[in-house]
Every structure is written in structure tokens, then in C-alpha cells.
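Notes to accompany the following structure.
A protein chain is absent from this complex, but the other protein chains hold their places.
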Amino acid sequence: MSAARSPHPATPSRKWPVAILGATGAVGQSFIRLLANHPWFEVAEVAASDRSAGKSYREATHWLESDLPARVARLTVGRCDPALVQAPIVFSALDAGVAGDVEAAFARAGRVVLSNAKNFRMEEDVPLVIPEVNASHLAALPVQRTRRGWRGAIVTNANCAATGAAVALAPLQAAFGIEQVFITTMQAVSGAGYPGVPSLDILGNVIPYIGEEEEKVERELPKLLGGWDGVAFRPASFAVSAHTNRVPVEHGHTACLSVKLNRRVTAAEAQDVLAAWRGDPSVMGLPTAPEQPLVVTMADARPQPRRDAMAGNGMTVTVGRVRRDPVLDLRLVAMSHNVIRGAAGGSVLNAEVLAARGEFASP
Amino acid sequence: MSAARSPHPATPSRKWPVAILGATGAVGQSFIRLLANHPWFEVAEVAASDRSAGKSYREATHWLESDLPARVARLTVGRCDPALVQAPIVFSALDAGVAGDVEAAFARAGRVVLSNAKNFRMEEDVPLVIPEVNASHLAALPVQRTRRGWRGAIVTNANCAATGAAVALAPLQAAFGIEQVFITTMQAVSGAGYPGVPSLDILGNVIPYIGEEEEKVERELPKLLGGWDGVAFRPASFAVSAHTNRVPVEHGHTACLSVKLNRRVTAAEAQDVLAAWRGDPSVMGLPTAPEQPLVVTMADARPQPRRDAMAGNGMTVTVGRVRRDPVLDLRLVAMSHNVIRGAAGGSVLNAEVLAARGEFASP
Amino acid sequence: MSAARSPHPATPSRKWPVAILGATGAVGQSFIRLLANHPWFEVAEVAASDRSAGKSYREATHWLESDLPARVARLTVGRCDPALVQAPIVFSALDAGVAGDVEAAFARAGRVVLSNAKNFRMEEDVPLVIPEVNASHLAALPVQRTRRGWRGAIVTNANCAATGAAVALAPLQAAFGIEQVFITTMQAVSGAGYPGVPSLDILGNVIPYIGEEEEKVERELPKLLGGWDGVAFRPASFAVSAHTNRVPVEHGHTACLSVKLNRRVTAAEAQDVLAAWRGDPSVMGLPTAPEQPLVVTMADARPQPRRDAMAGNGMTVTVGRVRRDPVLDLRLVAMSHNVIRGAAGGSVLNAEVLAARGEFASP
Partner (left out) sequence: MSAARSPHPATPSRKWPVAILGATGAVGQSFIRLLANHPWFEVAEVAASDRSAGKSYREATHWLESDLPARVARLTVGRCDPALVQAPIVFSALDAGVAGDVEAAFARAGRVVLSNAKNFRMEEDVPLVIPEVNASHLAALPVQRTRRGWRGAIVTNANCAATGAAVALAPLQAAFGIEQVFITTMQAVSGAGYPGVPSLDILGNVIPYIGEEEEKVERELPKLLGGWDGVAFRPASFAVSAHTNRVPVEHGHTACLSVKLNRRVTAAEAQDVLAAWRGDPSVMGLPTAPEQPLVVTMADARPQPRRDAMAGNGMTVTVGRVRRDPVLDLRLVAMSHNVIRGAAGGSVLNAEVLAARGEFASP
């Protein structure tokens, strides 16, 4: 965000206090890093498992990257209980094992929960949102509230591997229509959290399996690129086949995609469509929105995780090697930062979209 | 090779002297390692570029792995000229830039050339051989000799990434017929030779591009799995789409494959077919032949290059994660040692097949 | 072990049954690999924590490397209780947290315990043995038994980082006398067991700290290179300063050593002494003994863990870059396999020495 940019019209006069659930884990730490100097949100509360509760955040956390913000370091870690947490906006980095009950409890208690967990992603009234791709899905929130009797709400973001692919496919779906998707991923170890993947397993190695990951990619992509018809989500009609692999990379998931479209296109046509895409205009200018959600590289050997993952401060998906597929129509490589765009950064951007739409009471 | 195994009937009373062309490079070194104690062949001559000629092999070579056999270390490196090389059998690890002319000159001069270079692979009268898969293609040699007026011959082995895939696909092609293949590879750095991939490019990174590799995989697979009709090779009729990637792995190429078959099969049917496959029976028992050219693993997270590349002394392809593909029919992961099965070991096995067929005069 | 070598005179007519304590962990697995075809010992029992007890070894274990021997896979994991374990010889891969009590209980119950744990290493009546270096320390066993009232005994092997250094220093101590040792290690991740070092911590990184490791190296080296005077161990009189680091290497600890000697020596003198050293003659020819416990390389850039760790099947320490030290006398680099020479292999060799000395009743 350049200093010159004038503040977004939705910028509040005072920051909204927010809570982080699962604050001590790897994704929780990313929330704290990304919110450290956020113009709209301030981390007021951190909550985690009972084992951490009562300790200072510094004590409770094996901090992984860069500097732990001093203000957060001094916060006392609380329990993940809506009766004990004040903040109206809650970022959830909880494990799937507990996220279901806890996130529902917070929504019931009137909080807006931005969730990274898989639990609610495929629910028929819960938006699964990458806002440049499908901010329109947020229209489901009133239905969610009515149906479930919640005063708050849950908005989920997608699996980290599905996210980069969805951004790369969204312009193609819009321009040409997609019929089939073959995707093979090479995923960074940070996607498995901390301690996550043992070094004895991954040094100089490839692990051709990530538990449940292929299923997530296959079911989330059609929902992400589908629509909301006022009553339910209508998934896009294409089928997806996913191979997911772990590789010895720190950050950045790479996906090789072969795509069948509704009509024949040249590589140049596809490149133009991808390069011109800016996504939902309501997202532009938000504090965490990158200048471009998708950048096309023409270099032979890009995108690469180590060199491109931090494009747009980790929020830009880099697409390269757009070329004809000898079997289907098009193939390409998409690379995105799994912890930022694919997890915490995506949630923060979702919260900003909600704020810009007036979903939160003035802080 | 267990000591108990009785010698193959083709075992010669004296070893054939062989020459290595391009002996100082990474693949050349692999030939020397694999032939160090070979029961049929003995490295009698080493040849390389003019820069190395005249030096001892030890001096001329930056030896990479394990111990340089003392006898070879003392050989004087010669020039790649059939007038200066005696051996009737020649293993070529030459770069494509020079392999074309040099290999043809050796064939013309009556030598049988086992080539790792791409130059002749797609020629209509040159066999491209993984012997368990298509030893029958060697029937093209008389035609090759007649057409080209060569007293010798050229037999090529396949691209290292195509090799593992071909072995995994051969049983499926035979049992069910293949219509489409999507393949995404994660290839070891040793595939690029030495010095090869700079560490600054690949440490903690993925490079989604290997020059010409996708084209090789796409055109070699149909030739490998096709037939020889007495006049020309008839490629198999399936189409291939390949994504090839470099990953920070030392040895072992991993391939994720999605396959459309002529008929619907269950994962169990496919596993059975793969597990039962032994390949061309004339290969069994040859000195370099593994007990099984293909092993199926049922473990969740295998095959892995670091843990499985040396299966069958590097000659066995390990296949895992055989499962239904949600778009096509079947998907699976194939992993093989790119330097052994995919390069030098494949050439040696081809030479053994030729020897067993009586292609070489008694040494 | 070449097939031609005639059997060691101590070879028993039947194998001794042995038990592995802590059998499911990384070092436990190494015992099972190393003992899979051992001519003297047979893994008859496997014991581990209560969590694993009652399961088959295959079920209880996340097997890491190569193939799990089928016979061991079927063993039922027992508890680490001498009342439930029959074997007279016990290899302990237990964590330090439990090793103290358990190993003592086994020794009290008449078993000979070969321990990898730190607990007893520095006890005044417990030998800390690298047999080529100090097999003479085994003379302490009768004193140990008398003092402690044990029918069995405990023999420990050294810390994995201390082991390679001790082998490299032993010839220098014998020939020249050592006054000071500066050692900086670069240690493989397998030294931390499994799951051990998280990949997020070590990929592309160096961790300049390993808990308690420097203390172990500093106190074990003088004991290893010291003597047994019939009553107590007399540590060698040199002082040691150790820096220990973790690096992204799978197997093989590298140590840079600067050494002050009792007298000035040239690099060539030191190389000769190191190259000529064969260690305690009683060790030669034992099944796990390498042809040479120490090999000197003259190559510029060796030893290297990936290229030299498996020298002597992982039992040979490779020493290189022997040169004058501009401040002290000598400097050199020593590299050894931390899991084999530095852990399980060292214990097995210790057991073989005991067997050859007649410490075990006929099986």
C-alpha cells in the first residue's frame, strides 16, 4: 500500500477490535503478522487451546517468522469461548477437529467469523469466498442467519491449493466456460502448519499425498466458480481431477493445470483474458487487496514459489506457461502464497470486503 | 542379483569389451558405475570431448558418487571417433548437440550403439526401447541396417521422464487400452546432468519448466507403447499432455498420471493388472533386469523418490496411489530412478537383451 | 562383509536372541535394519512404550527407510519390562527420559544392555565405548557388577557427534598427545529422531543449537580417549570447546576440528598417523566392523555427508582436509554416519566385541 494512496472510503475512524482463534499456530501467527499494522483492524484478543490459556501470547507461542509484535506478545491467551471474547470480528485459525462447534458458537453469539477451517466450506448457506472471484456469494449471509438463527455469521475461505487455482481459472470460466480441470499441485511445507512435515520425510523428497487435500480441491473449485441463486450455491458444472503433492519448499503452492473449455482458444487469447482480469471491482483498493489479484508472466520458467510467492505482498497469484494443451484446450501453471493468499491474507481480505459493505457496526 | 541365481544362458565365456562415449559426464559416470562388475561387459575404452582426450579418466573427470573404479580411472580418454575406438559395443552418453553425427558414424562403422540421446529416438527405423515394454521393437534393426547401409546399429532408450510413465502405462495399455494421458512430473536435478541445475535456482523451489522435456514425453510415450509392423513403428493411438517440473530432489522422477481407458475399470482391477505385470519374458534373468520391472505399493504416501528410487537397484518402477480419476478413469503415481532405469541402466539392459538374442559376435 | 571372508572364530552355532527397547523410534528401526541378516544376533523381541504394546510391530511403527523385514513386522510389541522380555542381550534405543530406570532394571535382571541413551554414559563404572578406540574400557564391567550388584551390565555408546570426532582424534592422541580441541559440528536431521526437526525450521536454514549436545561432546570426548585404571575411568587431560549446529542434511554429521597437540607436527605426519590407524585389533573382522574404522581422503572438498556417510556401510569415519592450523597445530574435518556408526551400528559392534570376549553364554 503506497503512502500516496488515499484511504479507502470504508476506513473507520477507530479500528475494529478483532480476536484470533487458534492464535498460537502457524496460521494464527500469520494473522498476527498481517494485522500488525492494519488500518482497520486491531488484534485485541488471542485465544487458543486450554493448554495455552492464561499464558502471555509470547510464552504460549513458538513464534516462527520475523518479529513478534510487542503489543500482541503481551496479550494473555484466552479460551475459544464466545462468552469470554469481546471482539465482534473473529478470525479463526482453528483445526478442523474443533472448528465446527467453536465457530458455530461464535456465530450464534453474534460474531462474524472469518474461518480457515474446512468444516463449513461446503455448507449450502455458508459462503466460500475469494472476493475477487466470488464476492457475490456474500449475498448468502442473510439466508444463513435466518436458517440457522444466528445473529453473527460464518464466511469461509478456501483450501490453500484450491485458492490459487480458482483465481487462475476464474477469468477462463468467465470468458470461455470450463468443462474439465486436471490439476497437479506441488505444495509448500508451511501448508501443513507447525511442526507439520518432519524434515526426515521431505528433505530431498516428494510426498505424493496430502490427507483429504485432493477431495477439498475437487469440491471447492466448482463452488468457488459457481453462483448463488438466492437460495443455494450452484456449483460450476466442470469436473475436477486433482493430484496433490508435498515438496521441499517453504512457502508457495504451485499448480499445473490442464483445462477443457467450452470453445477452442489460442494461448494468446487466454493470456489476454488472464492479464486483463481484475476481479470483483468492490475489492479494489481495500487495504489487503493487491494491485492485481492475478499477474501473467511470459518468462519460460516462471512462476516459481521462491521467486514469486511474495508478489503483491503474497496476495497476487502468478500465472505462467499459458499454452495450448495437446489433449484438451489450455494448460498453465499457477502459483500463490499458501499462507497469505491461501489462508490468513484471504480471511483478512474477506473481512475488509464485509467492512466495506457495512456489515460491521462502527467500532 | 543374488549369488544363488545360476548364470543366464547367454553369459559369454569372456566379457565383451565396451566403450563409453561422453564418459566424463554424469550419465557417462553412471555407465561406469553400473558396468564396474558387470558379468558380460567390461569398460575397455572411454571417449569424450577433445578437451578431455589424452588425459587419464581420473584427471578428466569430476567424479560425483561413490568410488571411481581403479581400472577405469587409469584408462586414457580417447576421442569419439570410430577409427580410434575398438569396442564392438558402444554406450553413448553424448549430448544431443554432437550425438547425431557421432552415433551415426559408429553405426556405419559396424558398432552397436546404445544411445541416451534424443537424436535418433523418433526415427522411423530406430527402436526406442524399454525392453520389458517393447523388446519386440528390436525387430526393426535389419530394416535399419538395410535402409541406412549400416553394418552396426543404433538402439535408443527413452527420455528419463517418459521411461517411468511408459512402464506404468504398459500393463494398462495391454489390458484396457489407453485413450488419453495427463502427466505431471516432478523431476530430480540429476536429470539435468552436471553441473546442471544451479543451486540458487532450485533450493527450496520448483521450476515449472524443463527445456523440450514435455515434447519428448508426449511423442515418446506413444512410440514406446506402439508396435513395429515390419516396416515402420505404429505409435499407440492415445494423446498425451505433459507438464514437467524440476524439484529439489537428487535422484528419482515422480509422475502423476491421469488416464482415460477404453473401458471403465475399478482401482482394484488396475492394481491387479499392474502388480501381475512382468513385461517381455526375454528380459527376465538378465544381469541388470530387476526381479520386477514394476512394483505396486499400497502405502498412502508412496512412492517417494528418496525412499523408492533404488528399488530393484534403481531398475524397478514403483507405482502407487492407484485410484479412480473423477474426470477420466484412473490415476496413479509412478516413480523411477532417472539415472539408472531412465538412462544408463536402461541402456545396459538393452545391450543385454541384444546379447541374449545373439546380436553380438562372441567376444 | 564379503562372502569370501571366513567366519569370525566367535561365530556362534546358533544366533543369540536379542531384544530392542524403544524399537519403534528412528534408532530402534536402525537396529532392526542392521540386525536383519546379522550372523550372530536375531531380533526376537521388540519393546516400546505402553502406547505401542500389544500391537504388531508393523502397526505400531511408522517405518522410515527401505523395507521392514517381514519377520520383525509380525512380532508383537511388548513392554520394556525385564520380567516380560526373555533375550539375554538388549539393545536400548530408549529416550533419556525413561532409559535410566529401564536399563538399570534390565541390567539388574541379568541382561547385557547396549545403550544409546546418555543416562549412564558418564557414570564412573559404566564403559562408554567405541571399540576401535577404547575396547579396553570394557574391563570395567566386573567392577560395575560388583559395585551395583547387577548380574547383567550396561555398556553405552557415545553421542553421535562425539563418535566421529573421537575416532578422528584417537590416532592423534596416541601419537602426539592432545591438549585442546575446538570442534564445530554440522549435524544431520536424523540425529534428532522422528518426527524430529520440523521442515519449516530447517529447510534452507542452519539452526545453531542442539539441546545439551555441546555438553555431551565436551564431556564424552575426554572419557572416550581416556583410560580405565582398574577402579575408575581417567579422562584424557585435554579441554574441549564445542559448537553444535543442525543443517538440512539427512544422514551424516560433519565436524570441523582444530587441535592443539603436545608437539608440533606437519600435516603429512598427521595424515600418515591417521591413515595407518586400525584401532583395537580385537575389533577387526567382527561382522559389523568396517575394513577400516577411519579413512583419510586427500580430495579438496571431502568428506561430505551425502557422498561419504555410507563408507564402510556407515561404520567408517572419513577424515579430510588434514592441514596445519594457524593458531594451534592441526585442523581437519571428520564425517561419520550418525545413525549407524554414531548410534545403532556402534551398539551392535559393542555387542559383537562382548560376544567375541565370551561375555555371553552360548545361545
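Here the chain labels run A, B and C in written order, and each chain numbers its own residues starting at 1.
Here is the rule we go by: contacts are C-beta pairs under 8 Å (C-beta built on N, C-alpha and C of every residue); 3 or more make two chains touch, one makes a residue touch a chain.
Predicted, not measured: the structure shown is a model, and the values here were computed from it.
Visitor: From the list B:196, B:235, B:326 or B:363, pick the residue that touches the absent chain.
Guide: Among B:196, B:235, B:326 or B:363, only B:196 touches the chain that is not shown.
Visitor: So which of C:135, C:249 or C:348 would be touching the chain we can't see?
Guide: Residue touching the absent chain, from the options given: C:249.
Visitor: Sort through C:174, C:298 or C:327 and give me the one touching the missing partner chain.
Guide: Touching the chain that is not displayed is residue C:327.
Visitor: Which listed residue (C:240, C:315 or C:340) would be found touching the missing chain in the intact complex?
Guide: Residue touching the chain left out of view: C:240.
Visitor: Could you list which residues of subunit C touch the chain missing from the display?
Guide: With respect to the unshown chain, the touching residues of subunit C are 180-182, 184, 186, 203-209, 218, 239-241, 243, 245, 247-250, 254, 256, 258, 300-307, 320-321, 325-328, 331, 333, 335.
Visitor: List the residues of subunit A that touch the chain left out of this view.
Guide: 3, 64-66, 203-204, 250, 306-307
Visitor: I need the residue numbers on subunit B that touch the omitted chain, in ascending order.
Guide: Spelled out for subunit B, the touching residues are 26, 64, 189-190, 194-204, 248-250.
Basically, only the chains that are shown with their structure count from here on.
Visitor: Mind having a look at which chain is the central one, using mean CA positions?
Guide: Located nearest the centre of all protein C-alpha atoms is chain B.
Visitor: Distance from the CA centroid of subunit A to that of subunit B, rounded to the nearest Å?
Guide: 43
Visitor: For subunit C, what residues touch not just one other chain but two or more?
Guide: In subunit C, 64, 203-204, 250 touch at least two other chains.
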